[in-house]
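Note that this complex is displayed minus one protein chain, with the remaining chains in position.
Chain naming follows the written order as A, B and C, and within any one chain the residues start at number 1.
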Amino acid sequence: MQFRFDSFAEFLSMAGHGPYVWACYFAAVLALGYIILAPISRRKSIQTQLLRQEKIAEQQLAMQNNNSNA
Amino acid sequence: MAWQWFHRLGSPKWFYEKTTAWMPWLLSISLLIIISVSIWALGFAPMDAKQGNSYRIMYLHVPTSIVAMAAYYVMAIAGGIGIIWKMKLSNMVMKVAAPIGAVLTALALFTGAVWGKPTWGTYWVWDARITSVLILLFLYLGVIALQEAFSDQEMADKASAILSLVGTVNIPIIYKSVDWWFTLHQPASIKMTSSSIASEMLYPLLAMIIGFYLFFTWALLSATRSEILQREIKTKWVKQALLQKA
Amino acid sequence: MANSKDQQALAISLDNIACQRDERQLFSGLSIEINAGDVLQLLGPNGAGKTTLLRCLVSLSQPAVGEIRFNGQALHQNLYAYRSQLLYLGHLAGIKSTLSPAENLRWYAGLEGDDVNLEERIETALKEVGLYGYEDQSCFNLSAGQQRRVALARLYLSKARIWVLDEPLTAIDKAGIAKLERRFAEHSASGGIVILSTHQDLKLDTLKQVDLQDYLPTPDMLMGGL
Partner (left out) sequence: MSSSLHSSNPTVGKAFWATLKRDLKIAIRHRGELANPLIFFLLVITMVPLGVSPSPKTLAMLAPGMLWVVALLATLLSLDALFRSDFDDGTLEQLLLSPQSSYINVMAKVFVHWLTTGVPLTLVAPLLGVMMSLPEAGYIPLLLSLLLGTGSLSLIGAIGAALTVSLRKGGLLLSLIVMPLYVPVLIFGASGVRAAIEGFAYNTQLAVLGSFLALAIIAAPLAIAGALKMSVNN
């Protein structure tokens, strides 16, 4: 097993095919990154949604308590 | 006994708790494989005599195409189970499989097109495989659009399950037809699969396919877990699971 | 064939039914036995779930919890036998406005596979609902009440023994209601079943009433006991 390119510049250009190869791998990073991040960000938004609901519920509970005290 | 297991599998809560431990492992192993094979493919794989360096794209294109195809079947089977046994979890798997499959299909299409430029001198050739992948993308987009169109989740699940099952029956027919159409219109001048692939190149390709399958499994589980949280948001265990960590 | 069917028992039983709509529990714990000769009136304010229950009863929807049985077997195992006996009048009249009343009724008779003396029977059925002379007009020339009557003419035409009727008395005048009451009594006397929702007071001996408000889900079930 050996590195097939003599220099880093050659590695980047890949004898003219560089742009195509790198574009593909870059696209793969984007696609996989999206697939990884999408459920995580969704989870976050569900969490904030839940927190907001809890806050509203707490507030309503507090108001009810105030009313009954008065 | 078997049925008990089946019903437990259908319980979102059980599924969520069971898979928690697997998630980091699945992701790290799959990424490890994908990244190391990518490095090998980019820097260490020998150059192809005919196609030069552009064939390094194959290590992305072939696995994504295969997994994108498999994802459709996973989606359809999940939909079928959801219809027949009315299993909630199965419907969720079906719903989340569609966008993942669509992204992978789009990636397969993109890499195929970019690979075509240095090989055939043009980005788009109406070759049998790329045309089939394009139609697969349309099938995915149809399922996603249908899922989005319904406001009632139960109806959305049923509708997209029926559509994906119909698509499953159709896919082999579409592929065969497109193949047949291609041989009719294009004499075998453009042929991109090298007939014999050296084992030195084959094993990394196989590893990459496994890596992508593992990654897809992780993605499917992860998205399903989010979907579970959304749909079961009113239950106590979801509140606990989410608020403890907040 | 009709005779042998008349002798068969009819029994519909609802076992611990709960229905929901848009994630909201409408009612729960509903258990009723309905036997041949019963007329069952569903009561409850708008939105109580009368239509939803009736749709479950004709197997257009499924209840969220519980089981509906026909002659001891779950509906989906016995669907052909059940539907052969079923006449459903929904919220929508099920009348094609392009066609004439007679043509509409002919289609329904065709679905039942019943064409003995058909033209004669259609004529009598239309006469009974006061649409004599209208049989060959397009239904879009008829008023809302008249269109409703075309649908009700099925009660005089069909041989089905289980009638499930969703608000059959809306847009019907007093005389019409009295006539329908008589028809219900006849049907019940001949061993049929009528299940209907209406806000009208019915004067029938065999009348049973179920108020869906008696089956409101308990608060803890609303909170996420599902």
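Methods note: contacts are C-beta pairs under 8 Å (C-beta built on N, C-alpha and C of every residue); 3 or more make two chains touch, one makes a residue touch a chain.
Nothing here was measured: the structure is a model prediction, and the numbers come from that model.
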item: In the full complex, displayed partners of the excluded chain; value: B, C
item: Per the touch definition above, residue among B:L31, B:I66, B:L141 or B:I233 touching the missing chain; value: B:L141
item: Per the touch definition above, residue among C:A11, C:V65 or C:L99 touching the missing chain; value: C:L99
item: Hidden-chain contact residue, picked from the options B:S28, B:N170 or B:Q240; value: B:N170
item: Interface with the unshown chain - residue positions in chain C; value: 58-61, 79-80, 83-84, 86, 88, 90-99, 103, 106-115
item: For chain B, the residues touching the chain missing from this view; value: 83, 135, 138-139, 141-143, 145-146, 149-150, 152, 155, 158-159, 162-163, 165-167, 169-170, 173-174, 176-178, 180-181, 184
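Keep in mind that, in the parts below, only the chains that are shown with their structure count from here on.
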item: Chain at maximum distance from chain C, centres defined as averaged CA atoms; value: A
item: Top chain pair, ranked by number of contacting C-beta pairs; value: A-B
item: By mean Cα position, the chain sitting nearest the middle; value: B
item: Centroid distance [mean C-alpha coordinates] between chain C and chain B, Å; value: 48
item: Of chain A, residues touching chain B in the complex; value: 1-5, 11, 14-18, 20-21, 23-25, 27-28, 31-32, 34-36, 38-40, 42-43, 46-47, 49-51, 54
item: Contacting residues of chain B [partner chain A, same complex]; value: 27, 34, 38, 40, 42-47, 52-54, 56-57, 60-61, 64, 99-100, 103-104, 106-107, 110-111, 114-115, 117-118, 215, 219, 222-223, 225-226, 229-230, 233, 238-239, 242-243, 245-246
